[in-house]
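Working notes, beginning with the structure itself.
Omission of a single protein chain aside, the complex is shown with its protein chains in their original locations.
Coming up: chain A.
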Amino acid sequence: MTAVYALPARLDLPAATPLAGELRSLRGAPLSVSADAVTHLGTPCLQVLLSAQRSWQADGHRLTLETPSPEMDEQLALFGLSTADLEALPEER
């Protein structure tokens, strides 16, 4: 059963700690992150998402990013990244 988590619109510095908390609590199972509402992606939240990618990868679970908003795509590109960099696609154990 894949859990679904919807990202808030503003992923700025104040959002980073709550986001990390939410994602930590969802660890240990496949996760689908919905990013259609994101209007701003700041570096601290980007770090959390990248860290989540590493965690899920290490745990051997799938982490996917669904329907990224155009803003999210644009800002990821500025960081030199794409949505694929936030996804963990290990072979399920």
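Here is the rule we go by: a residue touches a chain if its C-beta (ideal position, glycine included) is under 8 Å from a C-beta of that chain, and two chains touch if they have at least 3 such contacts; residues count from 1.
As a convention for this text, contacts and distances are computed from a predicted model.
Undergrad: Considering only the chain that is not displayed, what protein name does its UniProt record carry among "Chemotaxis protein CheA", "C4-dicarboxylate ABC transporter permease", "Ferredoxin reductase" or "RNA polymerase sigma-70 factor, ECF subfamily"?
TA: So, among "Chemotaxis protein CheA", "C4-dicarboxylate ABC transporter permease", "Ferredoxin reductase" or "RNA polymerase sigma-70 factor, ECF subfamily", the name matching the hidden chain's UniProt entry is "Chemotaxis protein CheA".
Undergrad: Since one chain has been left out of the picture, which residues of chain A touch it in the full complex?
TA: Missing-chain contacts on chain A: residues 12-13, 16-17, 19-20, 23-24, 27, 41-48, 50-55, 57-58, 60, 75, 77-82, 84-85, 88-91.
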